[in-house]
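All protein chains of the complex are present and in place, except for one that has been dropped.
What follows is chain A.
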C-alpha cells in the first residue's frame, strides 16, 4: 500500500559483482532503494542479487586478491556478496549503504518527525562524551590486562631459560674435561615480544551553541567532489544550517543569508552551495534516509533558492497529486514540521529570542542526566585506580624481567666463550 512511497530508488552505482560459482566478475549496477539492495547486470539486465536491507548482517570494506578495494556484504545465512570497482569510490558506497541500514533500526516507521527529541540537551551531550571516554578506558583496561598476562608468561619462560642455561652449564663442564667435540651445539634462542600499545585517543568533541534548532538528522556528507564521504549530521537552525561530522565537530556553518542555492537531486539527496567571488564555492552534498522530512522545511526556509531537479520534481508531483491514495506517505508525514515551521516563520525576528528564553528557563542539565553522569564518573574513577594498581604490578614484573635478562645474557656470553675454546 505504501510500498511505492517508501521504496524509492536512492542511488545507483556502476560496479562489478563476483560470481562465486563461475569465479568471475560481472559488470553492472548496484541499486539501492530505501529497503533493499539489488544488482543489475549490464549485459542481460537481470537482477542477479536482490535482498532486503534488513537481512544484512555485516558490511565491510575489504580487498579482493589483496588489490581491488571492494565492499562486502554478509547476508543472512552467511552468504557473502562482493562488490568491486565501485564508482565514484568505495567509501561513498559503504557509508551510504551503512547509513540506510542503520536507519531501518533507528527511524520511526511512520516517519514522524520529533524535532524536539532529536535535539540534544547539554546533559545528553555530556553523557555521550563521558560514555565515550568510559568505553575507551574499558578497552584500555582490557589491553592492559592482556599485557599483564603476557608479561607473566615472559617471566615464566625466562625461568625456563634459566634452568636450561643451568643444564648447558653442567654439560659444558663435562665437555671441558675430555677434548673431543662431535656435535654441533645450537645456542638457545629467546623469543621475546612485548608489544605495548599506545593509549587510546580520546575523541574530542565540541558542544555546539544552542539556538533554535528546527531539526537535526543523521546524514552522509561529501564536500565538493564526491571522493570524501563521511557520516555526520545536518542541523537546520532558525538562523542557518550546520554540518557536523560524526564526532560532532563543526564542519561548516551556512548563515541563512549565505546559502546561494539548494539542489534537491532525489528524494534522499540534496546539495547546498555558497558562492564566492574569486574563490571556489563551498558545496556540501548530503544523503540521508530522513531527507524527505527535511526537504519541506528547507523549502520553507529557502523558498527562492531551492531547486528541484527532474527526478525529485517528478516524485514530488506524484506525492502531492494523490495524497489521499498514499495514506501514510512520507510527504504527508513530513508536512507536520512544515506546519510548525510555518507557525514560526512570520516572526522569525523575535522568535529566536523566544526560543532562547525558553531554553534559559530549562535547567541546563536535568536530574536524570546528572544521575547518569555521576555514575559514569564513579566508574571512570574506579577504572583509573585499578589501572594504576595494575600498572604498578607490571612495573615490578618488568624490573624482574630486566634483571633476569641481564643475568641470562651474561651466562650466554660466558658459555659462548667456553664453547669457542672447546672447538
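What we mean here is this: a residue touches a chain if its C-beta (ideal position, glycine included) is under 8 Å from a C-beta of that chain, and two chains touch if they have at least 3 such contacts; residues count from 1.
By definition in this document, contacts and distances are computed from a predicted model.
Trainee: Given that one chain of this complex has been left out, which of "IBH1-like N-terminal domain-containing protein", "Radial spoke head protein 9 homolog", "Probable prefoldin subunit 6" or "NSF attachment protein beta" is its protein name according to UniProt?
Mentor: "NSF attachment protein beta"
Trainee: Consider the whole complex, including the chain that is not shown, and state which of A:35, A:172 or A:238 touches that chain.
Mentor: Missing-chain contact among the listed residues: A:35.
Trainee: Which is it among A:40, A:383 or A:419 that touches the chain not included here?
Mentor: Here the residue in touch with the unshown chain is A:383.
Trainee: For the chain not shown, which residue from A:59, A:282 or A:419 touches it across the whole complex?
Mentor: The single option touching the absent chain is A:59.
Trainee: Applying the definition given at the start, please give the residues of chain A touching the unseen chain.
Mentor: Residues 1-3, 6-7, 35-36, 52, 54, 56-59, 62, 66, 74, 78, 80, 101-102, 104-110, 112, 117, 120, 124, 127-128, 131-132, 134-135, 137-138, 141-142, 144-146, 149, 153, 246, 372, 375, 379, 382-383, 386-387, 389-390 of chain A touch the chain absent from view.
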